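A single protein chain has been omitted; all remaining protein chains appear in their positions.
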Amino acid sequence: MRNAFALSGVVIKEMYRRKDFYVLFVLTVLITLVMGSINIFGDNQIVRYLKEICLLLIWISALIIAVTTTARQIPAERESRTIFPLLAKPVSRAELVAGKFLGCWLASGACLLVFYLFFGVLSGTREHSWPVLNYFQALWLHWIFLAVVIAAVLLGSVVFAAPSSNATICLVVIIGILFLGGHLNRVATNIPGAPGTILSVIYFTIPHLEWYDVRDLITHDRPLINWVACGLATLYGLGYSTILLILGWAVFRRKTLTL
Amino acid sequence: MIRLVIVLLLSGCFTVATRLVPYFEQRNNQDSAPSVITALLGDSRRMFATHFFEKADAYFHGGLAPSIFDAPMKEEESHMTEEVHAGTTNAVAPAQEEEIPAFLQHPQDWIEKFGRNFFPVTHEHLSDIGKEEEILPWLKLATELDPQRVAPYVTAAYWLRNSMKKPDEAEAFLRQGLRNNPDSFEILLELGRIYRDNRKEPLVAENILQLALQKWHKRDAAGGKPEELVCEEILGELVRLEKQQGDLKQWLYYLEEMKKVSPSKDEIGKQIQEVKAKIGTPNN
Partner (left out) sequence: MKAKVKAGALRSSLAQTRRRIYFTNVNTVLEITDLSVEYPSREKGVGKKLAVNGLNLKIQAGEVFGFLGPNGAGKTTTMNVLLGFVNAKSGSASIFGVDVRQPIARQRIGYLPELTYYYKFLNTEELLRFYGTIFRIPGPELERRIDSVLKLVGLEHARKRLIKTYSKGMQQRAGLAQALINNPDLLILDEPTSGLDPVGRMKVREIIERLKGEGKTVFFSSHELGEVETVCDRVGILNQGQLKVEGRVEDLVKQYQCHLEQIFLKIIGYEAAS
């Protein structure tokens, strides 16, 4: 575990020394502020559309950061050969996978924190209300969502050879789940025979990432989510992440590392 | 060498661009003033406009929106715009709306059931909590993207003049809509209402409403199949105006016109009788 933390430290350092996060953050802030400065019938109390745009940008940015950072971790170690001196130390491959996961997850958590802080300040100054607990729930569920995403991309990065194709495949799958995941059961009941059954199976096996997207509740000032539901969703997300990580480790464990 | 190639390429691109820009400008100038967004989106902007208009509807219901996989929304549930057309200023929700809306069917499995913790499932009306203004950005965006769409102008103006008490903004927006849709009787109807209710200028209102009626008939004559409901509304407003002003002849005339298009002919017939009776009495 200590090795995993040491490894995660390197990932976090890399994250804050690269420019990706800053670029995306500045872009989010700029776009939101520009949208906020638009005059809508002379009313400056209007805030929900801003919240929606800001949250959308946060979701896109966080997804991009998490996927691209994670996708390059292990391939970059192999390509730049840093994996050789690293694994020549008393580090097991399981620790390597765990460390990469932890690093990416913690780093993207830190990014999320910055993003949501901006969001909170933005909406707070317009609405003059601070539903801190609601924002915490949104942030937390978003972070759990990223855990599953990162674990999946990490698995992809040991399965697929090229990091870019891995990132693309993962993005497509994740966005697909976000949009369709919750509706596959309805579609499946309308399709007879084997394809319907396959769809049902997919429906029950995919991680239901759409749960973690609670932007609508935040945008529309809806009441808090049931805390028990939050907890269960956390367990579900972390469970899926663990399964994906174990799969990733199983693939990576026996891999021959040469160039 | 490489620098030379780059310079040549750049100047080549530049020349092509200077030739193409006027061409495209010519092609596009049927749209009055293409903004950055419209230019970027090209023809897909109509699709986006529809999306944003629907978004306004979802906003009106506190984020509650059916996806394409849900059962279609019932008439009564999607009434943001119907209210406007019907002219009902009363947006009180029917009693059973506190419950889960009908488009969300009974959950099929635990995943669906549990998932409902994480998105809005209860009905809410922005008008009940005095936040109608939240839908306006999307309506404005919808008109930016598709200036020929009438409904967003009308809807926005309705909320602007009614609950937000901003008739000036409402009028400006409607006039903008009118510029893009000179033949829209829906916009004229809404404009007439502003002059009657907010500006208290019944004569102007009457002129506008008469124009609206003309446009309706024009479209009808051209085979455009305009909605009779709207015609009835226009006439209804005119009837009310004449009643206010006490012009019995005109009142009667509009009532009779209204009877032609209205489904509730008996009710109007009764009113006609009343007016006729009034005309008959000498002290008028």
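Going in written order, the chains are labelled A and B, and every chain counts its residues from 1.
Quick note on the criterion: a residue touches a chain if its C-beta (ideal position, glycine included) is under 8 Å from a C-beta of that chain, and two chains touch if they have at least 3 such contacts.
None of the values given here were measured: they were computed from a predicted structure.
Colleague: Which of the visible chains would the unseen chain be in contact with across the whole complex?
Modeller: Touched by the chain not displayed, across the whole complex: A.
Colleague: From the listed residues A:I31, A:L56 or A:L87, report the one that touches the chain absent from this view.
Modeller: A:L87
Colleague: One chain is left out of this view; which of A:S129, A:N190 or A:T256 touches it in the full complex?
Modeller: A:T256
Colleague: Residue by residue, what part of subunit A touches the chain that was omitted?
Modeller: On the side of subunit A, residues 2-3, 6, 9-10, 13-14, 17-18, 80-82, 84-92, 95, 254, 256-258 touch the unshown chain.
By our rule, only the chains that are shown with their structure count from here on.
Colleague: Flag every residue of subunit A that touches subunit B in the complex, lowest number first.
Modeller: On the subunit A side, the touching residues are 38, 40-43, 45-49, 141, 182-183, 185-187, 189, 203-204, 208, 210-214, 216-217, 219-220, 222, 225-226, 229, 232-233.
Colleague: Enumerate the contact residues on subunit B facing subunit A in the complex.
Modeller: Contact set of subunit B toward subunit A: 59, 62-63, 67, 69-70, 108-109, 111-112, 114-115, 117-120, 124, 131, 133-134, 136-138, 140, 156, 160, 164, 166, 169, 173.
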